[in-house]
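Yeah, one chain of the complex is gone here, protein chain that is, but the others are all in their spots.
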Amino acid sequence: MAQSSEPTILEMRSITKEFPGVKALENVSLTVRAGEIHAICGENGAGKSTLMKVLSGVYPYGSYTGEIFFQGAESRFSNIRQSENAGIVIIHQELALIPLLSITENIFLGNEPRKGFAIDWIEAKRRAIELLARVGLDDDPDTLVKDIGVGKQQLVEIAKALNKSVKLLILDEPTAALNESDSQHLLDLLRGLKGRGITSIMISHKLNEIEAIADEITILRDGKTIETLDVAKDGVDEDRIIRGMVGRVLENRFPKRNAKIGEVFFEVKNWTVQHPHSADRLVVKNSSFTVRRGEVVGFAGLMGAGRTELAMSLFGRSYGNFISGQVFKDGKEIRLRNVDEAIDQGLAYVSEDRKALGLNLLDDIKTSITAAKLSKISKLDVVNKVEEYNVSEKFRKSLRIKTPTVDEGVNKLSGGNQQKVVLAKWMFTDPDLLILDEPTRGIDVGAKTEIYGIINDLAASGKGIIMISSELPELLGVSDRIYTIFEGAITNEMTAEQANPESLMRSMTSSNKKAS
Amino acid sequence: MSDTTPTTGTESVEKAPFRFRDLGKMFGGSQSSGRQFGILGALVVIIVLFEILTKGKTLDPNNLINIVNGNAYVLILAVGMVMVIVAGHIDLSVGSVAAFVGIVVAQSMYVWHWPWPLAMVLGLVVGAIVGAWQGWWVAYVGVPAFIVTLAGMLFFRGANQFVGNSTSIPVPREFTFIGGGFLPDFGPDFGFSNPTLILGLLAAVAVIWQERRLRSNQRKMGAVSAPVWVSVVKVVVLLLVVIGATYLFASGRVGTSYPIAGIILAVLVLGYSFLTNNTTIGRHIYAVGGNWRAAELSGVNIRRVNFFVMANMSVIAAVAGMLWIARSVASGPGDGVGWELDAIAAVFIGGAAVSGGIGTIVGSIIGGLVIAVLNNGLQLLSVGADRVQMIKGLVLLVAVGIDVYSKRQGKPSIIGLLTRGRRTGVDETPVPAAPVGTQTPTPSQGGAQETARPQDLTPEG
Partner (left out) sequence: MKKLVIATASFAAIAAMTLAGCSARTDTGTGTGDEAAAGFAADATIGVALPDKTSENWVLAGQLFTDDLTAAGFTPDVQYAPASNTVAEQQNQITSMVTNGAKVIIIGAKDGAQLSAQVEAAHDAGATVIAYDRLILNTEAVDYYLAFDNFKVGQLQGQALLDGLKAKFPDKTSYNIELFSGSPDDNNAGVFFNGAMDVLQPKIDDGTLVVVSGQTEVAQTATQGWLAANAQSRMDTLLAANYQGTDLDGVLSPNDTLARAIIESVRSAGKPIPVVTGQDSEVESVKSIVAGEQYMTIYKDTRSLVAAAVDMVKELQAGKEVSEINDTKSYDNGVKVVPSYLLAPVVVTKDNAKDAYANNPDLLAAAGGS
């Protein structure tokens, strides 16, 4: 734990940053002591990332007001290069690695060791192995980055930072895309770096991680500093952080509902899917499950376990090569050979990757909402724009999408509101079975609760819901029944009452069925 | 800004007094309209500038007719090209396809003595076959359109010279009306071209009808519509333009009217604008260009969309080719060289994005007119072709450069500059802080993400 006597390494004073029409940061101050892990919390749009961009020179000196003191001297960075030279390295949420280059090439990109005019690859590789060892990776440094998992990519980013003799490491949502064990590894690594005197600033939505690792926590809300908590002294727990973030006590993070669960109406038998590129790899193995009307069925599994692959292959074979399996709806076998058929059969799939797979970010809200079933508002292929507007207005109001008008572009919405648009888009198709893949990823606590409410309403109206999530508390809070997946196969099934995080985790990490 | 604060004041803008931003509503409320407004302003500036520099020759009726006749084929190509570019492709073959169709049509009339209507049908059929061929490679085999149409550019250039023996083939006079002809005059002599007056009247009625329909739709939607004065000003401005244009086109040399090539262009612009704005296939084109993965997961048949835009482009190229041989009274071996670049330039000046998903037909036509008027004005000033090309290159660069720059500044382009700081508070509050946090995606991210998922969902567990 950091002592208050430790010298200050960074002080940001009265930072104010404005964008046209919006004050993103207002008078924000941040003090970070040398050798600590300092967490920054806040809802989406609270200004966390903007603050870090100011710090790292993405927003150059002069585009904001206020002062930054780093290691005692005032810093006026006008680009990232300058802040990196000073020892501040930022690792963004979207990794800045080049997939088709090797680990070594990525680590030394823009910073290549030279021998004369040529790159000294031998030296580079030697140092790469050394750096990889420091972050706990033993992969061949010649491996292409695209061939290693997201967790390892994150570590490569850190190795890259270490190569730049980093003094202050900034991590923006480092574990957002990682599974439990990778996250754990990363957090251990941060502790190790701390032991070697490297200061870290970490932005995260995962409050349990913050609680576990941070020495101090600064909370931002609506572009303002709310408070800085000393974890050891103030006795901080998750509820305390949430209170600071949302400005009130959030009760009922998982709103109660009276589930009226009906018959089994959707059944998948022996579903098997092959990896699209390697024929010898089965990503979904012989999986069978059922969904009842009005029921929320959770799918728990680590990243890469095959949850998304299962969902997408069901949804009109959008992923992989179909090998075998049957789908029954209301007792009759149905065919789902393409997305169009799947939609016609009443399936809807809300993708885990909102921006890449869920939305056309160039569209406005109304065209996004109607995109999956334009035929519903068209006659002879001509879209009725009045109806389109009215339909989307209805969704705007019922889902409380925060925007002045549905003519607004979806790229102007926050993550939570974008997710609501995606939900509206699929609710518009009037599905019987709604598959939600990580529906709350990357959105803030308040919006999450609203999404849970929408899920409950949908279930209450008799629809079947499949919910895929990496957050076990969320799964436990929302689902009626939970399947666990490990390496492409369903390993267990339990009711929400039977399940707890430990039992789920056990079934998610081994194929031995627990007797239930 | 948190998601939990309740929505405020979204309906409270109805009775606002004069607000500068309402002017923006004259050109529609969507995201790309700002850009079109800017380029339209540029067109007006260029026209006024050259009208002064050429001492009134630019808006001379006969010169206007020349501009329309001399550029109709490029503008027609731009109509098809904008759809190709919006879908995220490119078509380099249009010039060669136009030349190929041109020589086939000329051959059918001159050598085989087909009547011209039959020859035109033949031209459209040939265009459709060529388009189906290229569309099949792009959509169903998956070869990038750049490669397919580069191949088409070479192939159909050669095919033109093969069919025509590398010589020019003349076309009969009765065919030339579609490229250089005029509407026959009739009725009493007012000193003007009567058919042009009637066209002008139709256009005026259409302008008024369109605005009324817009307002009535907005009422039906319960949407925020601009104050009445905005509509009135808009209609008056548009009517003045229509009346002015009608007057000019009607007062050309005896025997002239608004050119037939211009009528063909107008029909195509109206038809395809409707297609892109109001039909499902139009929506699908934008969806595929904006994010094809998301479109696919929304049930859009991507192959069919790609096939359609590529095939349609070649049919439009066939129309352009026939217009051209009608204007030139012959089809030659050098026809269509460089046309693809003119059409592409028009589309980009008109506000389309290189990465696809953005662009409008009207914008592209305005972009094409900017080039056309510039070209014409410089020629009237006897500026050499070398310098004209240099200027055109710079105009393209500057037009797109301004757009990219204004986007990066987070300003919604020129209209945004005009209206910034004049917004009233109620409009402001509910807008989430776009630049804050991590939710500011740029369209260019799409490219990397497209390929990253889901094939690379590497299991790690």
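First chain written, first letter: the chains are A and B, and each begins at residue 1.
Everything below uses one rule, namely that contacts are C-beta pairs under 8 Å (C-beta built on N, C-alpha and C of every residue); 3 or more make two chains touch, one makes a residue touch a chain.
Just so it is clear, the model here is predicted, and its values are computed rather than measured.
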item: Displayed chains contacting the withheld chain; value: B
item: Residue of B:G80, B:G180 or B:G356 touching the missing chain in the full complex; value: B:G180
item: Residues from subunit B at the interface with the omitted partner, ascending; value: 57, 60, 62-63, 66, 70, 73, 161, 165-170, 176, 179-180, 189-193, 197, 200-201, 204-205, 208-209, 212, 235, 239, 243, 246-247, 250-251, 253-255, 324, 327-330, 332-335, 337-339, 341-342, 375-376, 379-380, 382, 384-386, 388-389
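The rule we apply is simple: only the chains that are shown with their structure count from here on.
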item: CA centroid of subunit A to CA centroid of subunit B, Å; value: 40
item: For the subunit A and subunit B complex, residues of the former touching the latter; value: 19-22, 24, 43-50, 93-94, 99, 146-151, 172-173, 179, 182, 221-223, 246, 276-277, 283, 301-306, 308-309, 312, 315-316, 318-319, 338-340, 342-343, 349, 351, 353, 355-364, 367, 371-375, 378, 381-383, 385-386, 389-390, 393, 400, 402-405, 407-409, 411-418, 425, 442-444, 446-447, 449-450, 486-488, 508-509
item: Contacting residues of subunit B [partner subunit A, same complex]; value: 1-7, 10, 29-31, 217, 220-224, 278-281, 283, 286-287, 289-291, 293-301, 353, 357-358, 409-411, 416, 420, 423, 427-428, 430-441, 443, 445-446, 449-450, 452-461
